[in-house]
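Please read the structure below before turning to the comments.
Right, chain A next:
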Amino acid sequence: MAIIHIDGKSYEVKEGKNLLETCLSLGLDLPYFCWHPALGSVGACRQCAVKSFKDEKDTKGKLIMSCMEPVKDQLRISVSDKEAAAFREQVIGWLMTNHPHDCAVCDEGGSCHLQDMTVMTGHSYRNYHFSKRTYKNQYLGPFLNHEMNRCIQCYRCVRFYKDFAGGKDLDVFAAHNHVYFGRYKEGTLESEFSGNLAEVCPTGVFTDKTLKQHYTRKWDMTYAPSICQGCGLGCNIIAGERYGSLRQISSRYNGAVNGYFLCDRGRYGYEFVNSERRIREVAIRGLMDHAIDPGAALQYLQDKLPPGRTIGIGSPRASLESNFVLQQLVGDDNFYLGMSDAEHDLATLALKILKNGPVRTPSMQEAATADAVLILGEDLLNTAPMMALSVRQAVRKQPLQDAMNTTHVPAWQDAAVREAMQDKHGPFYILHIQPTGLDEIATRTYHTAPDNITRIGFAVSQLLGAPVAAVKDLSEEEQQLAQAIADALLAAERPLIIAGYGCGCEGTMREAANISWALQQKGKAAMLVLTTPECNSLGLEMLGSHRLETAVTAVLDGDIDTVIILENDLYRRLDRHIADQFFQHCKEVVLLDHLYNATAEKATVLLPAGTFAESDGTLVNNEGRAQRFFQVFAGSGVVQESWRWLLQLGAATNNARLKNLVYLDDVTQALAQSSAIFAGIDQLTPPADFRIAGQKIPREPHRYSGRTAMLANVNVSEPKPPEDADTAMSFTMEGYRGEPPSSMIPFFWWPGWNSVQSINKYQTEVGSSLHDGDSGKRLIEPKANGQAPYFSYSPDNFVPLAGHLMLVPLYHIFGSEELSVHTPAVAERMPAPYILLNPEDAQRYQVVESHQLQLSVNGHPYTFTVKTDARLHKGMAGLPVGLPGIEVVGVPVLGKL
Partner candidate 1 sequence: MFSLLRSMWLVFLHMFHKRETYQYPEERAPLPARWRGRIALTRDPDGGERCVGCYLCAAACPVDCISLQATEDEHGRRYPEFFRINFSRCIFCGSCEEACPTYAIQLLPDFEMAEYNRQNLVYEKENLLINSEGKYPGYNYYRVAGMAIDGKAKGEAEHEEPPVDIKSLLP
Partner candidate 2 sequence: MSTGHYWLVIGGVLFVILNTAAGLIWLERRMLALWQDRYGPNRAGPFGLFIVLADTIKLFFKEDWIPPFADKVVFVFAPAVVVASVLLSFTIIPFAPNVVVADFNVGVLFFLAMSSMGVYSIVLGGWASNNKYALLGAMRGASQMISYEVFMGLSLMGVVILSGSFNLSEIVAAQKNGWYILPQCVGFFIFLIAGIAETHRLPFDIPEAESELVAGFHSEYSGMKFGMIFIGEYMGITLISSMVVTLYFGGWLGPAFLPPVIWFVLKTFVFIMLFILLRASMPRPRYDQLMEYGWKILFPLSLVNLLITAAIKLLI
């Protein structure tokens, strides 16, 4: 701790941080541009000048850039010093000389850091009367809009895009006052994290292009804290709505989960909420001609749910609450997890490893502190993108430490430490079936079949001292690799092992567990990350119940009349032919879902279920962290939360288990009592009767506009705003204006800080946790001192089968996820369906790139367009699962030529 004096007041602060960060942590308003809490300092913008004094007697002082100044004991500075303030104003004046007169047509306006800082410094009149510099803009793809005129050359974009996120195609060009931030030529920005530029850029050079399609200012949106549904990581997001449609997703800071950033699937994959394919009315087959009101539908279903002959199929993309209520509605014995066989096995295994193993599964921010990383069969950028960003930071750890040790520069001196580090990377090994986007920073990569990855993993764990038998027939190269990996992991302090659903193979997960457990036994602070495919895969597995295939058997046996399907497209879980059969044998198929999909075609009763934006609920991410998402807006018409539909069904059928459950809090309490693992899940967020100063938390900023006009075209008498009986948030702008609890921050705003940079004000210390702790509750903690039940099964070497191709899954950040592909921008980035072959295989089967290949899977023929890649193991074929147009499910599976 150090004592520093700011404007004559003494503060006790942490030593070693930079002064700007410290001042902001203390709640002082100090303008800045080039500094970013996640990116560190470069001292480029000269905006954060303060005056520093030698001692008490020094009255003259000297101007310093606070972001470049480490905090030392007895430091004397003045923020409000006239000269410093004049300097800061002057700097803004310079930055503004070429800034266009654009605010009215700029998407950043109203949440613009440049606007805020200009007001903060007091620069109000333009003194520069010459002409302005202009630039030509570039087309940067469907996600980002480019308006280079507005640039103030803070370099944050390239620092984030290249240095932090490892992007290649955004750079700075030209020199002196002509510098240009863009691509070397027009084209789509390729990074999976490009969307963050909209938040990182302090002004409107990079803005959200999907927001522009339905542009709304920050102050005009109804926000709610939400959880991303794009993958199993559970990034915290803020979702904004206006005029009944979801407008924008932005990052919601969570010091334990996603930090400041989001991936592009999470940021842009929201538009399915506004899709034309949304189910918005209750529909009953045979009664198609007239609209059915919900009451009539419930009445219709009243005697169609015979106990024992009704089953419920849950969903890993529905909330815990919805799944739980369905389980209670149909009874434990009749509840089936709506996961495909492969997914089910993987989820069961993941939960088993996390629950029984002694190794901690880290949050994303903890994962970023690892100093050696091993990835077993996982294309992180496509299966868990934000984890890849953490891995990028983790891989920097060792050289960063070296650089700090040799140059004695703190880590936040970004330019200096990067200069000292050059291209060095920490130990990082990737074993996967095909190349991944992280390969470039890996120490070594190895592309082989999933079984072989398992075998190498097995060998590594054995080398690390796990009590397992040696692997037979390991090739020389593989043996060397295993040794190298084992050595690197042993040399590290905090090794991180990552596996998951990425190659659809249980073996990789088992070996990841084995390796991490062995490392733990060696006294390392090992960490184990297991990715999960969907936003609530782990939560559904915790709820636990029967496999989907048993449901199929039961239905095909004729034991079942009615199937209630919760937010699930069974055609993505079951083979098409099996699913067809399944539906043929059901008398009634009740589907609660958002979008018309293949299952909706078969349903006899459709109940419109609210998406994440129209529902409250809880999700459990791959870390076992339960997180609550809040309803952003009241669903139009009869759209309501799935769990509410199911509760109403329960009431209509006088279900004793669902008695007295009406509101969200009732359901979460029942859930918390249902099983020990869910204990405390009802306290994730304050209850519905929570009030601050007697008021609810408003979802709308205080300058929300148009209340008395937005619906006036329908009726000049304004309707009563919807009320939220489920949570302590209100759908209006009325309510408590101060800082809400961290789990229910609908948007970040602070007086004088309209942009997202206001996050600083919500943190205990810049870049650390939010004021009352980061939200979410980890439901699983490692069994300390637990005896690791090592897995001892090792598969045989993968041998191609003549006339067959082993179909292995390939994932795409844009395309593999079911709902996000309904965003036009995401669909634009989606690859066309294909099958990836080794050129030798292609030659053998006499196909070339872009030719059609016929394969028979489970006895049914499919046709694919061929792509080739020599790095794919022979005898295997990569299939982009989940991609629209790929009908094969249950990969990995053998395909017959």
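Observations, loosely collected:
Methods note: a contact is a pair of C-beta atoms (placed from the backbone, for glycine too) under 8 Å apart; a residue touches a chain by one contact, two chains touch by 3 or more; residues count from 1.
Picked so that all candidates are chains of the complex that A comes from, given by their letters.
Everything numeric in this text was worked out from a predicted model, so none of it was measured.
Interface record for this complex: partner of chain A among candidates 1 or 2 is 1, by the touch criterion.
Put simply, chain A touches candidate 1 in their complex at residues 100-105, 109-110, 129-137, 147, 149-150, 173-174, 176, 178, 180, 212, 214-217, 219-220, 243, 703-710, 712-713, 715-717.
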